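What you see is part of a larger complex, with each chain still in position.
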Amino acid sequence: MSRTDGRTPDQLRPITITRDWLAHAEGSVLVEFGDTKVLCAASVQDNVPRWRKGSGLGWVTAEYSMLPRATNTRNDRESVKGRIGGRTHEISRLIGRSLRPCLDLKALGENSIVLDCDVLQADGGTRTAAITGAYVALADAVAWMRKRKMCPGDPLVGSVSAVSVGVIGGVPMLDLCYTEDVSAHTDMNVVMTGSGAFVEVQGTAEGAPFDRGTLDQLLDLAVSGCSRLAELQREALGS
Amino acid sequence: MSRTDGRTPDQLRPITITRDWLAHAEGSVLVEFGDTKVLCAASVQDNVPRWRKGSGLGWVTAEYSMLPRATNTRNDRESVKGRIGGRTHEISRLIGRSLRPCLDLKALGENSIVLDCDVLQADGGTRTAAITGAYVALADAVAWMRKRKMCPGDPLVGSVSAVSVGVIGGVPMLDLCYTEDVSAHTDMNVVMTGSGAFVEVQGTAEGAPFDRGTLDQLLDLAVSGCSRLAELQREALGS
């Protein structure tokens, strides 16, 4: 059972994490999982949304989007359609939720960080690449804030990375590319901390429902994939 | 460790499934999980979306919504705001995805079934109640179609039910009500088939990330809850 690109079932695609890809953002990363390229920009703002004012707590949020020609055929822009689709909403919320556990929002003070994750090219796993890259951009943005003494404490209390797993032709596999994703019977996205705990587990039976044994195998693969990604994040951050 | 309503950690709330609540819909159910009340209506249409025409396959989709005063304080209507929120989109997609494995879309022929799940009153677990009730409405709609010989085959090939589980004060618990949901550190929604396989697993660390052992305990609880719900669905359908 070989994969289209020759990988073994438990192998990640080549991963690159390029910091400081943008000149203006307080943190920015071009993250690549094989042919999937996501540009992650972290923007610091010295205020919080209205409903949070006076709480002493900061805020982190994320927006995910895809360029119209990131994919094989062109998709209409959501700005032109005048509304954001369900998938975009869902992924934006997932990214924000996944990154929040990395931060002590009290130590952040009443500041906000917005993570923009724009998919320049898509080949499967865009949401997990976005989370993995956004964490590094977030870490850089926090460092930028600390250098300027904007925060009452040290807000960065953990790290997260994410990976997709799925069952193809009966074989559980790690980090699916687009053609694999399309043919997967079960598809799962897993977000984990650098210390190996779960932040989010989202498994979906695309075709046939799956049993507990398959679920356990997929979780094993995801644990090993996230662990390797956490290592690559640490290397990228030079720590 | 007792729960606010006196239940044991592995106990469901009182569940009622009232069929034929509406006069016009081909299938309709008022489902109650304690104080959570969701009206599920299945509408049969003898056509499919444009992108599906000529495929010989049917389609199932779902729309979730909450009445403005389903909750403790009033929420603005999404029709008035002019756009559907991220949470609504996400849940609508989840319900549709969860019900699709119940059907053989080829046996359905080029017909559509739309499941409208409107929350009349909310007390936690609205999305899992919606899935559980929508399945029963779907089964009634399919029976309605078969009586009229609209389908080339028998499209109903399985059943689904869903339940929420979470960790409160360190204790894994089944079927959270609203006050429990708010104080849960980890929150998981699980959708299962009547035969005990997983259709969807969505776990989120609201506060602290969770370890593999906790994940396993939550899955055990969900398995037992869904099994009981499947029994109640069978009873309601008189089979």
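Note that the chains are named A and B in the order they appear, and that numbering of residues resets to 1 at the start of each chain.
Criterion: contacts are C-beta pairs under 8 Å (C-beta built on N, C-alpha and C of every residue); 3 or more make two chains touch, one makes a residue touch a chain.
Keep in mind that this is a model prediction, so the values were computed, not measured.
Trainee: Count all the copies in this homomeric complex, not only the 2 that are shown.
Mentor: Here the complete homo-oligomer in the file comprises 6 chains.
Throughout what follows, only the chains that are shown with their structure count from here on.
Trainee: With chain centres taken as the means of their Cα atoms, state the distance from chain A to chain B in Å.
Mentor: Centre-to-centre distance between chain A and chain B: 28 Å.
Trainee: Which residues of chain A touch chain B once you look at their complex with the stated criterion?
Mentor: 83-87, 89-90, 92-93, 97, 101, 158, 188, 192-193, 195-205, 207-212, 215, 219, 223
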